[in-house]
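For this view, one protein chain was removed and the others were kept in their places.
We call the chains A and B, going by the order they appear; numbering starts again at 1 in every chain.
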Amino acid sequence: MSLPVPVFEARNLQVIRGGSLILNVPALTIADGEMLSIIGPNGAGKSTLLQTLAALIKPSCGEVLFRGQKIGAEIPMLAYRRKLAMILQEPLLFDTTVFNNVASGLKLRGLKRHEYEPIVVKCLDRFGIAHLGDRSARSLSGGEARRTSIARAFATEPEVLLLDEPFSALDPIIREALLEDLEQVLRETRITTIFVTHDRQEALRLSSRLGVMMAGEILQEGSPQEIMKRPVNEFVATLVGIETIVAAEVVRRKPDTFVASVAGHEIEAVGGSDAGEQVLLCIRSENIALSSPDTEVPPHPKNFFCGRIKKITPLWLHQRVQLDCGFPVVAYVTNQSLTAFPLAEGMEVAVSFNPTDVCVIPNGSIVKTGNQ
Amino acid sequence: MDLILDGITKAFWLLVSFDPEVLGITLLSLKISGSATLISLFLGISAGALVALTRFPGRRFVVGLINTGMALPPVVVGLFVTIFLWRNGPLGFLGILYTPEAMILAQAIIATPIVTGISLAALQQLPAKLRLQILALGATRAQMVWILVKEAKLPLLAAVMAGFGGVISEVGASIMVGGNIKGYSRVLTTATVMETGKGEFDVAISLSILLLLLAYSINVVLTQIQQRERPR
Partner (left out) sequence: MRTISCKLRIGSVITAIMVLLGASALQAQEKTIILATTTSTQDSGLLDVLVPAFEKKTGYFVKTISVGSGQAMAMGQKGEADVLLVHSPAAEKQFMADGLGVERRLVMHNDFIILGPAEDPAKIKGMKSAPEAFKKIAAAGSLFLSRGDNSGTHAKEKAVWKDAGVAYEGEKWYQQTGLGMGQTLNVANEKKGYVLADRGTYLALAKNLKLDLLVQGDAVLLNIYHVIEVNPSKWPKVNSKGAKAFADFMVSKETQDTIKTFGVDKFGSPLFFPDAGKKVEDLGK
(Lines give C-alpha, C1' and ligand atoms only; values in the text may rest on other atoms or scores of the structure.)
Protein backbone atom coordinates (compact mmCIF):
# COMPACT_ATOMS: atom_id res chain seq x y z
CA MET A 1 0.00 0.00 0.00
CA SER A 2 1.64 3.24 -1.06
CA LEU A 3 1.73 6.25 1.16
CA PRO A 4 -0.56 9.13 0.21
CA VAL A 5 1.29 11.86 -1.65
CA PRO A 6 2.25 14.62 0.79
CA VAL A 7 0.85 18.04 0.09
CA PHE A 8 4.25 19.64 0.35
CA GLU A 9 7.64 18.17 -0.13
CA ALA A 10 10.67 20.42 -0.03
CA ARG A 11 14.06 19.15 -1.13
CA ASN A 12 17.38 20.88 -0.63
CA LEU A 13 15.66 24.19 -0.35
CA GLN A 14 18.05 27.10 -0.14
CA VAL A 15 17.56 30.82 -0.41
CA ILE A 16 20.58 33.10 -0.67
CA ARG A 17 20.22 36.85 -0.27
CA GLY A 18 23.01 39.31 -0.37
CA GLY A 19 25.57 36.56 -0.22
CA SER A 20 24.25 34.85 2.90
CA LEU A 21 22.18 31.72 3.23
CA ILE A 22 18.91 32.81 4.82
CA LEU A 23 17.04 29.57 4.34
CA ASN A 24 18.50 26.09 4.38
CA VAL A 25 15.99 23.25 4.57
CA PRO A 26 17.25 19.93 3.20
CA ALA A 27 13.94 18.18 3.64
CA LEU A 28 10.45 18.95 4.84
CA THR A 29 7.25 17.03 4.29
CA ILE A 30 3.73 18.09 5.14
CA ALA A 31 0.87 15.63 4.81
CA ASP A 32 -2.68 16.31 3.74
CA GLY A 33 -4.81 17.85 6.47
CA GLU A 34 -1.80 18.39 8.69
CA MET A 35 -1.24 21.51 10.73
CA LEU A 36 2.37 22.48 11.19
CA SER A 37 3.35 25.34 13.47
CA ILE A 38 6.72 26.93 13.09
CA ILE A 39 8.23 28.95 15.87
CA GLY A 40 11.48 30.79 16.10
CA PRO A 41 12.96 34.18 16.89
CA ASN A 42 12.83 37.14 14.51
CA GLY A 43 15.04 36.64 11.51
CA ALA A 44 14.93 32.86 11.81
CA GLY A 45 13.72 32.50 8.27
CA LYS A 46 10.15 31.53 9.08
CA SER A 47 8.58 34.03 6.72
CA THR A 48 11.13 33.15 4.05
CA LEU A 49 10.18 29.51 4.32
CA LEU A 50 6.52 30.34 4.05
CA GLN A 51 7.01 32.60 1.04
CA THR A 52 9.18 30.02 -0.67
CA LEU A 53 6.54 27.36 -0.16
CA ALA A 54 4.00 29.81 -1.58
CA ALA A 55 6.19 30.27 -4.67
CA LEU A 56 6.48 33.98 -3.94
CA ILE A 57 10.23 33.66 -3.58
CA LYS A 58 12.31 31.71 -6.03
CA PRO A 59 14.72 29.45 -4.17
CA SER A 60 18.38 29.72 -5.07
CA CYS A 61 18.45 25.98 -5.28
CA GLY A 62 16.26 23.05 -4.48
CA GLU A 63 12.60 22.56 -5.24
CA VAL A 64 9.17 22.32 -3.74
CA LEU A 65 6.70 19.69 -4.81
CA PHE A 66 2.99 20.18 -4.41
CA ARG A 67 1.16 16.87 -4.35
CA GLY A 68 4.12 15.34 -6.11
CA GLN A 69 4.33 17.93 -8.86
CA LYS A 70 7.20 20.35 -9.24
CA ILE A 71 5.96 23.85 -8.81
CA GLY A 72 6.71 25.94 -11.88
CA ALA A 73 7.66 22.96 -14.01
CA GLU A 74 4.81 20.47 -13.70
CA ILE A 75 2.21 22.73 -12.24
CA PRO A 76 2.03 26.32 -13.49
CA MET A 77 2.78 29.03 -10.93
CA LEU A 78 -0.52 30.82 -11.27
CA ALA A 79 -2.60 27.67 -10.97
CA TYR A 80 -0.58 26.68 -7.92
CA ARG A 81 -0.92 30.08 -6.26
CA ARG A 82 -4.65 29.95 -6.75
CA LYS A 83 -4.84 26.79 -4.67
CA LEU A 84 -3.46 28.43 -1.61
CA ALA A 85 -4.28 31.32 0.65
CA MET A 86 -1.91 33.40 2.70
CA ILE A 87 -2.58 35.56 5.72
CA LEU A 88 0.18 37.97 6.66
CA GLN A 89 1.01 39.93 9.76
CA GLU A 90 -0.90 43.03 8.66
CA PRO A 91 -4.41 42.64 7.29
CA LEU A 92 -3.41 44.52 4.10
CA LEU A 93 -6.97 45.18 3.08
CA PHE A 94 -7.81 47.12 -0.05
CA ASP A 95 -9.26 50.60 0.00
CA THR A 96 -12.85 49.54 -0.59
CA THR A 97 -15.73 47.93 1.30
CA VAL A 98 -15.40 44.84 3.44
CA PHE A 99 -17.60 42.99 0.97
CA ASN A 100 -15.34 43.84 -1.96
CA ASN A 101 -12.29 42.90 0.04
CA VAL A 102 -13.60 39.44 0.81
CA ALA A 103 -14.64 39.07 -2.81
CA SER A 104 -11.28 40.14 -4.21
CA GLY A 105 -9.78 36.66 -4.49
CA LEU A 106 -12.86 35.44 -6.33
CA LYS A 107 -12.94 38.47 -8.60
CA LEU A 108 -9.32 37.84 -9.54
CA ARG A 109 -10.34 34.37 -10.65
CA GLY A 110 -12.85 35.88 -13.00
CA LEU A 111 -16.08 35.15 -11.16
CA LYS A 112 -19.03 37.37 -11.95
CA ARG A 113 -21.04 39.16 -9.29
CA HIS A 114 -23.91 36.71 -9.26
CA GLU A 115 -21.37 33.90 -8.86
CA TYR A 116 -19.35 35.26 -5.99
CA GLU A 117 -22.01 37.10 -4.06
CA PRO A 118 -23.45 34.06 -2.24
CA ILE A 119 -19.96 32.80 -1.35
CA VAL A 120 -18.96 36.15 0.07
CA VAL A 121 -22.15 36.48 2.08
CA LYS A 122 -21.58 33.06 3.57
CA CYS A 123 -18.00 33.91 4.45
CA LEU A 124 -18.92 37.19 6.09
CA ASP A 125 -21.41 35.33 8.16
CA ARG A 126 -19.02 32.55 9.11
CA PHE A 127 -16.50 35.00 10.49
CA GLY A 128 -18.98 37.22 12.22
CA ILE A 129 -18.59 40.31 10.05
CA ALA A 130 -21.84 40.22 8.08
CA HIS A 131 -22.87 43.54 9.64
CA LEU A 132 -19.70 45.19 8.28
CA GLY A 133 -20.30 44.37 4.62
CA ASP A 134 -20.69 47.96 3.45
CA ARG A 135 -18.13 49.49 5.73
CA SER A 136 -14.90 50.90 4.34
CA ALA A 137 -11.94 48.73 5.16
CA ARG A 138 -10.08 51.78 6.43
CA SER A 139 -12.61 52.33 9.18
CA LEU A 140 -12.30 48.91 10.83
CA SER A 141 -10.79 48.13 14.19
CA GLY A 142 -7.79 45.80 14.44
CA GLY A 143 -9.86 42.74 15.18
CA GLU A 144 -12.45 43.49 12.51
CA ALA A 145 -9.72 44.02 9.90
CA ARG A 146 -8.14 40.76 10.87
CA ARG A 147 -11.42 38.92 10.56
CA THR A 148 -11.92 40.45 7.13
CA SER A 149 -8.52 39.30 5.94
CA ILE A 150 -9.23 35.80 7.23
CA ALA A 151 -12.60 35.77 5.52
CA ARG A 152 -10.92 36.95 2.32
CA ALA A 153 -8.48 34.06 2.51
CA PHE A 154 -11.15 31.45 3.13
CA ALA A 155 -13.48 32.78 0.46
CA THR A 156 -11.40 31.21 -2.28
CA GLU A 157 -11.69 27.76 -0.64
CA PRO A 158 -7.96 27.11 -0.63
CA GLU A 159 -6.33 23.71 -0.37
CA VAL A 160 -3.51 25.11 1.72
CA LEU A 161 -3.50 27.89 4.28
CA LEU A 162 -0.33 29.74 5.13
CA LEU A 163 -0.36 32.06 8.11
CA ASP A 164 2.50 34.39 8.97
CA GLU A 165 2.12 35.68 12.55
CA PRO A 166 -1.48 36.66 11.90
CA PHE A 167 -2.38 37.60 15.48
CA SER A 168 0.78 39.23 16.74
CA ALA A 169 -0.57 42.77 16.54
CA LEU A 170 -3.83 42.14 18.41
CA ASP A 171 -4.73 42.55 22.04
CA PRO A 172 -5.18 39.35 24.06
CA ILE A 173 -8.96 39.26 24.19
CA ILE A 174 -9.39 39.74 20.46
CA ARG A 175 -6.57 37.32 19.85
CA GLU A 176 -8.26 34.70 21.97
CA ALA A 177 -11.57 35.07 20.18
CA LEU A 178 -9.94 34.86 16.76
CA LEU A 179 -7.87 31.87 17.73
CA GLU A 180 -11.02 30.09 18.82
CA ASP A 181 -12.72 30.85 15.53
CA LEU A 182 -9.75 29.82 13.47
CA GLU A 183 -9.34 26.63 15.43
CA GLN A 184 -12.92 25.72 14.77
CA VAL A 185 -12.81 26.49 11.06
CA LEU A 186 -9.63 24.50 10.64
CA ARG A 187 -11.13 21.59 12.50
CA GLU A 188 -14.19 21.68 10.26
CA THR A 189 -12.42 22.13 6.95
CA ARG A 190 -9.27 20.13 7.61
CA ILE A 191 -7.24 22.42 5.39
CA THR A 192 -3.51 21.73 5.34
CA THR A 193 -2.08 24.60 7.35
CA ILE A 194 1.30 26.06 8.07
CA PHE A 195 1.22 28.50 10.95
CA VAL A 196 4.22 30.68 11.69
CA THR A 197 4.44 32.48 15.01
CA HIS A 198 6.86 33.57 17.65
CA ASP A 199 4.31 32.91 20.36
CA ARG A 200 4.76 29.38 21.57
CA GLN A 201 1.42 29.32 23.36
CA GLU A 202 -0.38 29.81 20.08
CA ALA A 203 1.74 27.18 18.38
CA LEU A 204 1.13 24.63 21.10
CA ARG A 205 -2.55 25.31 21.08
CA LEU A 206 -3.20 24.98 17.39
CA SER A 207 -1.09 22.14 16.22
CA SER A 208 0.03 18.63 16.76
CA ARG A 209 3.27 19.24 14.96
CA LEU A 210 5.87 21.83 15.75
CA GLY A 211 8.95 22.99 13.90
CA VAL A 212 11.62 25.10 15.57
CA MET A 213 13.57 27.40 13.26
CA MET A 214 16.70 29.37 13.82
CA ALA A 215 19.09 31.06 11.40
CA GLY A 216 17.31 29.68 8.37
CA GLU A 217 17.31 26.08 9.49
CA ILE A 218 14.77 23.80 11.09
CA LEU A 219 16.49 22.73 14.29
CA GLN A 220 13.90 20.27 15.42
CA GLU A 221 10.56 18.95 14.33
CA GLY A 222 8.03 16.83 16.14
CA SER A 223 5.11 16.94 18.52
CA PRO A 224 5.18 19.80 20.98
CA GLN A 225 5.45 17.44 23.94
CA GLU A 226 8.40 15.67 22.39
CA ILE A 227 10.25 18.89 21.72
CA MET A 228 9.55 20.22 25.15
CA LYS A 229 10.78 17.07 26.78
CA ARG A 230 13.74 16.41 24.51
CA PRO A 231 15.01 19.63 22.93
CA VAL A 232 17.85 18.84 20.62
CA ASN A 233 19.99 21.78 21.69
CA GLU A 234 20.14 24.84 23.86
CA PHE A 235 18.45 27.14 21.34
CA VAL A 236 15.48 24.89 20.99
CA ALA A 237 15.31 24.45 24.73
CA THR A 238 15.11 28.22 25.22
CA LEU A 239 12.56 28.59 22.46
CA VAL A 240 10.21 26.07 24.02
CA GLY A 241 10.43 27.81 27.32
CA ILE A 242 13.01 25.96 29.33
CA GLU A 243 14.57 28.47 31.61
CA THR A 244 16.93 26.39 33.71
CA ILE A 245 19.82 25.12 31.63
CA VAL A 246 22.86 23.97 33.55
CA ALA A 247 26.23 22.90 32.20
CA ALA A 248 27.57 19.98 34.23
CA GLU A 249 30.11 17.20 34.09
CA VAL A 250 29.08 13.58 34.54
CA VAL A 251 30.82 12.02 37.54
CA ARG A 252 29.39 8.57 37.69
CA ARG A 253 27.09 6.19 35.86
CA LYS A 254 24.19 4.30 37.45
CA PRO A 255 22.03 1.57 35.86
CA ASP A 256 19.34 3.87 34.33
CA THR A 257 20.61 7.23 35.36
CA PHE A 258 23.79 9.20 35.84
CA VAL A 259 24.99 11.80 38.22
CA ALA A 260 26.52 15.07 37.11
CA SER A 261 28.24 17.65 39.19
CA VAL A 262 28.00 21.42 39.06
CA ALA A 263 28.95 24.08 41.59
CA GLY A 264 29.38 21.59 44.32
CA HIS A 265 25.94 20.02 43.84
CA GLU A 266 25.13 16.65 42.37
CA ILE A 267 22.21 16.24 40.02
CA GLU A 268 20.78 12.90 39.04
CA ALA A 269 19.16 12.55 35.65
CA VAL A 270 17.72 9.77 33.52
CA GLY A 271 20.02 8.90 30.66
CA GLY A 272 23.08 6.99 29.53
CA SER A 273 25.86 9.57 29.61
CA ASP A 274 29.27 8.38 30.79
CA ALA A 275 31.59 9.82 33.39
CA GLY A 276 33.68 12.69 32.13
CA GLU A 277 31.10 13.81 29.56
CA GLN A 278 30.04 17.45 29.47
CA VAL A 279 26.26 17.78 29.40
CA LEU A 280 23.58 20.45 29.46
CA LEU A 281 20.78 19.68 31.88
CA CYS A 282 17.41 21.29 31.20
CA ILE A 283 14.61 21.44 33.71
CA ARG A 284 11.21 23.01 33.00
CA SER A 285 10.36 25.68 35.53
CA GLU A 286 7.03 24.16 36.47
CA ASN A 287 8.78 20.94 37.45
CA ILE A 288 10.93 22.60 40.09
CA ALA A 289 9.53 22.50 43.60
CA LEU A 290 10.48 24.93 46.33
CA SER A 291 10.29 24.11 50.00
CA SER A 292 11.68 25.08 53.32
CA PRO A 293 15.35 24.06 53.74
CA ASP A 294 14.70 22.02 56.82
CA THR A 295 11.60 20.24 55.61
CA GLU A 296 11.30 16.67 56.77
CA VAL A 297 9.75 15.33 53.58
CA PRO A 298 11.42 16.83 50.53
CA PRO A 299 9.20 16.77 47.41
CA HIS A 300 11.94 15.06 45.39
CA PRO A 301 14.58 13.39 47.57
CA LYS A 302 17.01 12.62 44.77
CA ASN A 303 17.71 16.23 43.65
CA PHE A 304 17.48 18.42 46.64
CA PHE A 305 19.67 21.38 47.45
CA CYS A 306 19.62 24.85 48.81
CA GLY A 307 19.50 28.14 47.11
CA ARG A 308 18.79 31.81 47.71
CA ILE A 309 15.93 33.66 46.07
CA LYS A 310 17.29 36.49 43.95
CA LYS A 311 14.12 37.86 42.39
CA ILE A 312 10.41 37.17 42.28
CA THR A 313 8.49 38.38 39.21
CA PRO A 314 4.74 38.21 39.39
CA LEU A 315 3.20 36.81 36.22
CA TRP A 316 -0.48 36.45 35.58
CA LEU A 317 -1.14 33.00 36.90
CA HIS A 318 2.00 32.30 38.86
CA GLN A 319 5.18 33.82 40.16
CA ARG A 320 8.52 33.45 38.46
CA VAL A 321 11.22 32.84 41.06
CA GLN A 322 14.86 33.28 40.12
CA LEU A 323 17.27 31.53 42.45
CA ASP A 324 20.96 31.11 42.88
CA CYS A 325 22.03 27.62 43.87
CA GLY A 326 25.56 28.06 42.78
CA PHE A 327 24.05 28.06 39.32
CA PRO A 328 20.94 29.94 38.19
CA VAL A 329 17.61 28.23 38.58
CA VAL A 330 14.17 29.45 37.59
CA ALA A 331 11.07 28.03 39.17
CA TYR A 332 7.38 28.80 38.76
CA VAL A 333 5.24 28.84 41.85
CA THR A 334 1.46 29.00 41.72
CA ASN A 335 -0.32 31.65 43.75
CA GLN A 336 -1.96 28.91 45.75
CA SER A 337 1.39 27.47 46.84
CA LEU A 338 2.49 30.89 47.89
CA THR A 339 -0.29 31.23 50.39
CA ALA A 340 0.82 27.95 51.94
CA PHE A 341 4.52 28.77 51.72
CA PRO A 342 5.24 32.49 51.36
CA LEU A 343 8.44 33.47 49.63
CA ALA A 344 10.53 36.62 49.74
CA GLU A 345 13.60 37.84 47.94
CA GLY A 346 16.77 36.93 49.81
CA MET A 347 15.19 33.93 51.45
CA GLU A 348 17.01 30.62 51.65
CA VAL A 349 14.92 27.81 50.21
CA ALA A 350 15.35 24.24 49.12
CA VAL A 351 15.06 23.39 45.43
CA SER A 352 14.11 19.96 44.26
CA PHE A 353 13.03 18.14 41.09
CA ASN A 354 12.61 14.64 39.76
CA PRO A 355 15.41 13.03 37.72
CA THR A 356 12.86 12.12 35.08
CA ASP A 357 12.10 15.80 34.57
CA VAL A 358 15.69 16.49 33.65
CA CYS A 359 16.33 16.60 29.93
CA VAL A 360 19.88 16.01 28.75
CA ILE A 361 21.62 17.73 25.85
CA PRO A 362 25.14 16.54 25.17
CA ASN A 363 27.13 19.76 25.38
CA GLY A 364 28.28 21.36 22.11
CA SER A 365 25.70 19.45 20.09
CA ILE A 366 25.39 20.76 16.56
CA VAL A 367 22.09 21.91 15.13
CA LYS A 368 20.36 18.89 13.64
CA THR A 369 17.49 19.06 11.24
CA GLY A 370 14.58 16.75 10.61
CA ASN A 371 14.97 13.93 13.05
CA GLN A 372 11.90 12.19 11.54
CA MET B 1 -5.15 98.34 -10.81
CA ASP B 2 -7.33 99.68 -13.64
CA LEU B 3 -5.36 97.50 -15.99
CA ILE B 4 -6.32 94.37 -14.08
CA LEU B 5 -9.94 95.42 -13.89
CA ASP B 6 -9.88 96.14 -17.60
CA GLY B 7 -8.44 92.71 -18.13
CA ILE B 8 -11.12 91.02 -16.07
CA THR B 9 -13.87 92.90 -17.88
CA LYS B 10 -12.38 92.03 -21.23
CA ALA B 11 -12.08 88.38 -20.21
CA PHE B 12 -15.73 88.31 -19.24
CA TRP B 13 -16.83 89.78 -22.57
CA LEU B 14 -14.57 87.48 -24.54
CA LEU B 15 -16.11 84.49 -22.81
CA VAL B 16 -19.67 85.61 -23.01
CA SER B 17 -19.47 86.63 -26.65
CA PHE B 18 -17.77 83.38 -27.61
CA ASP B 19 -15.19 85.36 -29.56
CA PRO B 20 -14.20 82.74 -32.13
CA GLU B 21 -10.50 83.40 -32.08
CA VAL B 22 -10.31 83.18 -28.32
CA LEU B 23 -12.52 80.13 -28.26
CA GLY B 24 -10.26 78.52 -30.82
CA ILE B 25 -7.17 79.31 -28.79
CA THR B 26 -8.73 77.96 -25.62
CA LEU B 27 -9.90 74.73 -27.22
CA LEU B 28 -6.52 74.26 -28.81
CA SER B 29 -4.81 74.72 -25.43
CA LEU B 30 -7.10 72.08 -24.01
CA LYS B 31 -6.60 69.70 -26.92
CA ILE B 32 -2.83 69.96 -26.95
CA SER B 33 -2.22 69.87 -23.22
CA GLY B 34 -4.95 67.30 -22.73
CA SER B 35 -3.46 64.95 -25.31
CA ALA B 36 0.02 65.42 -23.92
CA THR B 37 -1.23 64.68 -20.41
CA LEU B 38 -3.02 61.53 -21.58
CA ILE B 39 0.10 60.26 -23.29
CA SER B 40 2.21 61.05 -20.24
CA LEU B 41 -0.37 59.31 -18.04
CA PHE B 42 0.01 56.02 -19.91
CA LEU B 43 3.75 56.21 -20.34
CA GLY B 44 4.40 57.65 -16.91
CA ILE B 45 2.35 55.27 -14.82
CA SER B 46 3.63 52.24 -16.76
CA ALA B 47 7.23 53.35 -16.43
CA GLY B 48 6.76 54.29 -12.79
CA ALA B 49 5.21 50.90 -12.06
CA LEU B 50 7.98 49.08 -13.91
CA VAL B 51 10.74 50.84 -11.99
CA ALA B 52 8.93 50.71 -8.65
CA LEU B 53 8.10 47.03 -8.79
CA THR B 54 11.10 45.38 -10.40
CA ARG B 55 14.70 45.00 -9.43
CA PHE B 56 17.41 45.46 -11.98
CA PRO B 57 21.05 46.51 -11.97
CA GLY B 58 21.43 50.28 -12.13
CA ARG B 59 17.96 50.85 -10.76
CA ARG B 60 19.03 53.59 -8.44
CA PHE B 61 20.71 55.39 -11.33
CA VAL B 62 17.51 55.19 -13.36
CA VAL B 63 15.49 56.56 -10.45
CA GLY B 64 17.96 59.44 -10.23
CA LEU B 65 17.47 60.13 -13.93
CA ILE B 66 13.70 60.14 -13.58
CA ASN B 67 13.84 62.51 -10.63
CA THR B 68 16.14 64.79 -12.60
CA GLY B 69 13.71 64.57 -15.49
CA MET B 70 11.08 66.20 -13.30
CA ALA B 71 13.27 69.28 -13.22
CA LEU B 72 13.91 69.21 -16.96
CA PRO B 73 13.57 72.80 -18.16
CA PRO B 74 10.73 72.92 -20.70
CA VAL B 75 12.60 75.39 -22.85
CA VAL B 76 15.50 72.94 -23.16
CA VAL B 77 13.03 70.29 -24.29
CA GLY B 78 11.67 72.78 -26.82
CA LEU B 79 15.10 73.53 -28.18
CA PHE B 80 16.04 69.89 -28.66
CA VAL B 81 12.70 68.88 -30.12
CA THR B 82 12.98 71.77 -32.59
CA ILE B 83 16.43 70.69 -33.62
CA PHE B 84 15.25 67.14 -34.16
CA LEU B 85 12.15 68.17 -36.06
CA TRP B 86 13.88 70.63 -38.38
CA ARG B 87 13.32 69.68 -41.97
CA ASN B 88 16.93 68.77 -42.28
CA GLY B 89 17.08 67.24 -38.82
CA PRO B 90 16.91 63.55 -37.94
CA LEU B 91 13.13 63.52 -37.68
CA GLY B 92 12.54 66.10 -40.38
CA PHE B 93 10.85 63.55 -42.59
CA LEU B 94 7.90 63.65 -40.20
CA GLY B 95 7.35 67.24 -41.27
CA ILE B 96 5.65 68.17 -38.01
CA LEU B 97 7.63 71.25 -36.97
CA TYR B 98 5.39 74.23 -36.30
CA THR B 99 2.33 72.07 -35.88
CA PRO B 100 0.10 71.28 -32.89
CA GLU B 101 1.37 67.70 -33.11
CA ALA B 102 4.88 68.90 -32.41
CA MET B 103 3.54 70.78 -29.41
CA ILE B 104 1.86 67.63 -28.13
CA LEU B 105 5.15 65.79 -28.55
CA ALA B 106 7.17 68.42 -26.70
CA GLN B 107 4.60 68.70 -23.92
CA ALA B 108 4.43 64.92 -23.56
CA ILE B 109 8.20 64.85 -23.18
CA ILE B 110 7.93 67.51 -20.48
CA ALA B 111 5.07 65.87 -18.59
CA THR B 112 6.12 62.21 -18.73
CA PRO B 113 9.07 62.43 -16.32
CA ILE B 114 6.88 64.34 -13.86
CA VAL B 115 4.18 61.68 -13.94
CA THR B 116 6.78 58.89 -13.85
CA GLY B 117 8.62 60.33 -10.88
CA ILE B 118 5.53 60.85 -8.77
CA SER B 119 4.02 57.47 -9.77
CA LEU B 120 7.27 55.83 -8.82
CA ALA B 121 7.13 57.37 -5.37
CA ALA B 122 3.42 56.64 -5.05
CA LEU B 123 3.87 52.94 -5.76
CA GLN B 124 7.02 52.61 -3.70
CA GLN B 125 5.28 53.86 -0.63
CA LEU B 126 2.63 51.17 -0.68
CA PRO B 127 3.26 48.55 2.05
CA ALA B 128 5.98 46.19 0.92
CA LYS B 129 3.94 43.10 1.77
CA LEU B 130 0.91 44.26 -0.19
CA ARG B 131 2.40 42.89 -3.36
CA LEU B 132 2.87 39.49 -1.78
CA GLN B 133 -0.66 39.50 -0.45
CA ILE B 134 -2.10 40.31 -3.85
CA LEU B 135 -0.09 37.58 -5.53
CA ALA B 136 -1.06 35.15 -2.80
CA LEU B 137 -4.71 35.90 -3.55
CA GLY B 138 -4.07 34.46 -6.99
CA ALA B 139 -3.46 37.55 -9.11
CA THR B 140 -1.52 37.53 -12.34
CA ARG B 141 1.29 40.05 -12.52
CA ALA B 142 -0.90 42.37 -14.61
CA GLN B 143 -3.79 42.11 -12.13
CA MET B 144 -1.38 42.87 -9.34
CA VAL B 145 -0.11 46.04 -11.00
CA TRP B 146 -3.70 47.17 -11.63
CA ILE B 147 -4.65 46.66 -7.99
CA LEU B 148 -1.56 48.53 -6.80
CA VAL B 149 -2.40 51.39 -9.13
CA LYS B 150 -5.90 51.53 -7.66
CA GLU B 151 -4.52 51.48 -4.13
CA ALA B 152 -2.24 54.38 -4.97
CA LYS B 153 -5.02 56.32 -6.63
CA LEU B 154 -4.57 59.41 -4.49
CA PRO B 155 -0.94 60.17 -5.26
CA LEU B 156 -1.27 58.93 -8.85
CA LEU B 157 -4.00 61.45 -9.56
CA ALA B 158 -1.77 64.08 -8.01
CA ALA B 159 0.85 62.95 -10.54
CA VAL B 160 -1.60 63.48 -13.40
CA MET B 161 -2.50 66.90 -12.08
CA ALA B 162 1.16 67.80 -11.77
CA GLY B 163 1.78 66.66 -15.33
CA PHE B 164 -1.19 68.61 -16.64
CA GLY B 165 -0.22 71.68 -14.64
CA GLY B 166 3.27 71.51 -16.04
CA VAL B 167 2.13 71.56 -19.66
CA ILE B 168 -0.95 73.79 -19.63
CA SER B 169 1.28 76.51 -18.22
CA GLU B 170 4.20 75.85 -20.54
CA VAL B 171 5.20 78.54 -23.03
CA GLY B 172 8.86 78.31 -24.06
CA ALA B 173 8.79 74.96 -25.81
CA SER B 174 5.34 75.65 -27.22
CA ILE B 175 6.54 78.79 -28.96
CA MET B 176 9.63 77.09 -30.31
CA VAL B 177 8.05 73.98 -31.74
CA GLY B 178 4.65 75.43 -32.49
CA GLY B 179 5.55 78.77 -33.96
CA ASN B 180 2.57 80.54 -32.38
CA ILE B 181 0.80 80.54 -35.74
CA LYS B 182 -2.53 82.33 -35.67
CA GLY B 183 -5.48 79.97 -35.76
CA TYR B 184 -3.26 76.95 -35.97
CA SER B 185 -0.69 76.57 -33.21
CA ARG B 186 -1.45 79.57 -31.04
CA VAL B 187 -2.50 78.63 -27.53
CA LEU B 188 -3.39 80.63 -24.43
CA THR B 189 0.15 80.80 -23.09
CA THR B 190 1.86 81.73 -26.36
CA ALA B 191 -0.86 84.26 -27.16
CA THR B 192 -0.39 85.86 -23.73
CA VAL B 193 3.33 86.30 -24.33
CA MET B 194 2.68 87.75 -27.76
CA GLU B 195 0.04 90.21 -26.56
CA THR B 196 2.27 91.29 -23.69
CA GLY B 197 5.07 91.86 -26.19
CA LYS B 198 2.77 93.99 -28.28
CA GLY B 199 1.83 96.03 -25.26
CA GLU B 200 -1.78 94.85 -25.36
CA PHE B 201 -1.88 94.33 -21.63
CA ASP B 202 -5.61 94.09 -21.17
CA VAL B 203 -5.81 91.34 -23.77
CA ALA B 204 -2.90 89.56 -22.12
CA ILE B 205 -4.61 89.75 -18.75
CA SER B 206 -7.88 88.45 -20.11
CA LEU B 207 -6.09 85.53 -21.73
CA SER B 208 -4.34 84.83 -18.46
CA ILE B 209 -7.65 84.74 -16.65
CA LEU B 210 -9.03 82.32 -19.21
CA LEU B 211 -5.97 80.15 -18.77
CA LEU B 212 -6.44 80.11 -15.02
CA LEU B 213 -10.12 79.27 -15.42
CA LEU B 214 -9.29 76.44 -17.79
CA ALA B 215 -6.66 75.01 -15.46
CA TYR B 216 -8.98 75.33 -12.52
CA SER B 217 -11.90 73.56 -14.15
CA ILE B 218 -9.79 70.60 -15.23
CA ASN B 219 -8.30 70.27 -11.81
CA VAL B 220 -11.69 70.46 -10.14
CA VAL B 221 -12.72 67.39 -12.10
CA LEU B 222 -9.53 65.51 -11.31
CA THR B 223 -9.76 66.47 -7.65
CA GLN B 224 -13.28 65.13 -7.52
CA ILE B 225 -12.08 61.76 -8.76
CA GLN B 226 -9.18 61.79 -6.36
CA GLN B 227 -11.10 62.70 -3.28
CA ARG B 228 -14.27 60.83 -4.09
CA GLU B 229 -16.08 60.01 -0.89
CA ARG B 230 -15.22 56.57 0.36
CA PRO B 231 -18.01 54.43 1.83
CA ARG B 232 -18.57 55.35 5.46
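Here, a residue touches a chain if its C-beta (ideal position, glycine included) is under 8 Å from a C-beta of that chain, and two chains touch if they have at least 3 such contacts.
The structure presented is a predicted model; accordingly, all values stated were derived computationally and were not measured.
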Touch partners, limited to displayed chains, of the chain removed from view: B
Touching residue (missing chain; options B:V16, B:A142 or B:V221): B:A142
Touch criterion as defined above, residue of B:I8, B:L65, B:L79 or B:I96 at the omitted chain: B:I96
Residue numbers in chain B that touch the chain omitted from display: 39, 42-43, 46, 49-50, 54, 86-88, 92, 94-99, 101, 104-105, 140-142, 145, 179-182, 184, 194, 196-199, 201
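To be clear about the criterion, only the chains that are shown with their structure count from here on.
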Contacting residues of chain B [partner chain A, same complex]: 127, 129-130, 132-133, 135-140, 143, 147, 150-151, 153, 230-232
Chain A residues touching chain B - in the complex, by the definition given at the top: 51, 54, 56, 78, 81-82, 84-86, 88-90, 92, 94-97, 104-105, 108-109, 134-136, 138-139, 152, 156, 162
